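Of the protein chains in this complex, one is absent; all others appear in place.
What follows is chain A.
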C-alpha cells in the first residue's frame, strides 16, 4: 500500500500520541497507583504501534510494543510503578519522539532501540515471573494477541447455546476498499447495522484495534442473529467503500491452537460460564458502542489545515481588502445608492472575515508549554533538586508566528530558573523553605498583549554578586553601581556576557543565555523585565504582542512618501516651534517635558528631500527605545492605522532603519520605520 499520502497525518498524530504519553507519564509519576492513567498511556502507545507498523516504521513499532507490554504488566498489577521503570519508559518516549522527528525531516525513522527494548524486557520479565501463566488464563489477553479467528470455550458455549435457541451464527469477512481513508468510520457504520440485526460476539482484530484502524482492509465479525445470511450481506454492502462481504455459518472445525495450548483453562471456565453467559454478552456489546461514540465525537471537532494554506488565505484576503478600498472610493465618486449599500455590506462582511482569519492563526501557548513538564523533570533529576512546575493559563492564545519564536527563549528562562534560581534541597531546608522548589509558568492576556511569567521561589538575584560580576565584566562602572535600584541590578543579568553561576554547568551558564533571550523577545516586539527579592525568588515577565502579522502604526508623510511608525515605540506626537530647537554640540535637541531629546530628521535619514521654503513649525514623533528617547521630524501626520506587516524579502536583507513594509488601502507599499535603529 502506498502510504506516502498518509505521512503528514501519521506525523501529526504520532506527535500527539507521544505528547499524550509524556503528559500521562508525568501524571503517573505523581499518582503511581492510578491505573486509569496507565490505561491512557497504554492506549496512546498502542495506537502509535499500530500506525507505525502500518507505515512501515519497524523500530517505532518494536519499541512501542515493548512499552505496551510493560504498561500492560503495570495495569494488570503484575509490576509496581517505580522511578526506575518510569525512567526507562520516559527514555523510550524520548526515543520515539526522536524517531518521529527524524521521519519528519525526511529520514527513515530508524534508531538503535536495542538497549531500550532490552531494558523494557527485563522490567517485564524480571518482575513478573508468573506472567506466562496468567496470560493464558485471561481471555482478554487472548483477544489482543490473536488476529486469527479462533473461539475459546466461552464463545463456543455462547454460539452453541444461541443456535439451540434458533439463532444463526455467522462469520462475516468484510473487505474494505484499498483507498478507504476513514476505516474506523466504516467499521462503525458496519457495526451499527450489525447490532440492529443481532449481536456481535467477536471481532478480529479486536474492537479496540478496529477503532484505531489497526488493520489492513479485512476484518471479521461473528454475529448472532435471527435474520438470514443474504439479508445481512445486503445491508452491510450498503455502507460505502466496502469491497465485498463474505458470510458463512460459524464452524468450530477451524484449527483452535490457542485454546488447545491452555489446558487448565477450560475446566475453570466451563464451570463458571453456563451460569451467566447472557450477562457477559450484554456488557461486552454495550461497552463497545459507547467507546466508539466517544471516539468519533472528538474526531469531528477539529480538522487539520496546513499553515501554508492559511497564509495563502491571508494573502488573498489582503488583496480583497485592497480592492475593497478601491471599490469604496469608486462608490463615493459615483454616488449611486445601490452601489453604496452593496459596498457597505461588503465592508462589514469582510471585516468579520478578517477577524475569523486572524483568529484561525491563533494557537494556544499550550503547544509550547506542553514540552516543559518533562524537561523540568529531567533537569531536576540532573541537578539533584526537587522541583514542582505549575502551569497556569496554557489555553491563552497567541499568533502562530509568535508561538514559533517563543519556545527557545522560554526554555532558556526555565533552565535558568532551575539552575540558578532554585537552591538545592539541603540549602532550602537550611533557609526554612520546603525542600521542593516551585516554579510557576503563567500566561495571560492583558490589553493587546500576552504576558508570560516565570516565577520561582528560589534564591532570587543576589545584588552584591551581580554587581561584582557586572563591574568585573565592565557592564557597569562602580560609580553608577550604588545608585542602581534592585530592579535595575536584577536586569543586569540580561546583559550580554553575563553569567553568575560559580561553575559552568551544561544546563545553563555559558554566559550567552539571557541576553539572547532578551534580544529574541525584543525582536518579536516584546519586552522582558525581572522582579526579584533576595532569598524569596524571582519573577521574569515577558510581554508579547498578540500577533506579529498585524500591528498598529502611525502613518506619516515625508515629501510625497508615506512611512509607518509602529505605535508600540511612539510616546506621543507634537508640533514644535523652530525656536524650541536647541543646538547641543552638533546635535539638534529639544526640551521634552524636562528631558533633553535629540532631534532626528527622518527626511534626511531617508533622503526624501526637505520641503521648499522655511518652516515655522516642525511635526515630531517622540519615540523610545528602552529608556532613551528621540524626536523624529516628519512633514505631516496622516493618522493611526492597523496594518499587515510584510517582510522586505531576502533580496533586501537589513536595510538601514527599516523593519519591513506594508500594503496600504490604495495598493501602494509603505515602509515601516525601525525606531530601534535610529536611537543609539
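Everything below uses one rule, namely that contacts are C-beta pairs under 8 Å (C-beta built on N, C-alpha and C of every residue); 3 or more make two chains touch, one makes a residue touch a chain; residues count from 1.
In the analysis below, contacts and distances are computed from a predicted model.
Undergrad: When you check the chain that is not on display against UniProt, which of "D-ribose ABC transporter substrate-binding protein", "Caffeine dehydrogenase subunit alpha", "Hydrogenase assembly chaperone HypC/HupF" or "Chemotaxis protein CheW" does it turn out to be?
TA: This omitted chain is identified in its UniProt record as "Chemotaxis protein CheW".
Undergrad: Out of A:351, A:434, A:611 or A:667, which touches the unshown chain?
TA: Only one of A:351, A:434, A:611 or A:667 touches the chain omitted from view, namely A:667.
Undergrad: Touch as defined at the start, partner being the missing chain; which of A:337, A:384 or A:650 qualifies?
TA: Within the whole complex, the residue contacting the unshown chain is A:650.
Undergrad: Which is it among A:228, A:244, A:315 or A:640 that touches the chain not included here?
TA: A:315
Undergrad: Considering the whole complex, which of A:175, A:451 or A:606 touches the chain not shown?
TA: Among A:175, A:451 or A:606, only A:606 touches the chain that is not shown.
Undergrad: What is the set of chain A residues that contact the non-displayed chain in the whole complex?
TA: Answer for chain A: residues 315-316, 318-319, 322, 561, 605-608, 646-658, 661, 663, 667-671 touch the chain left out.
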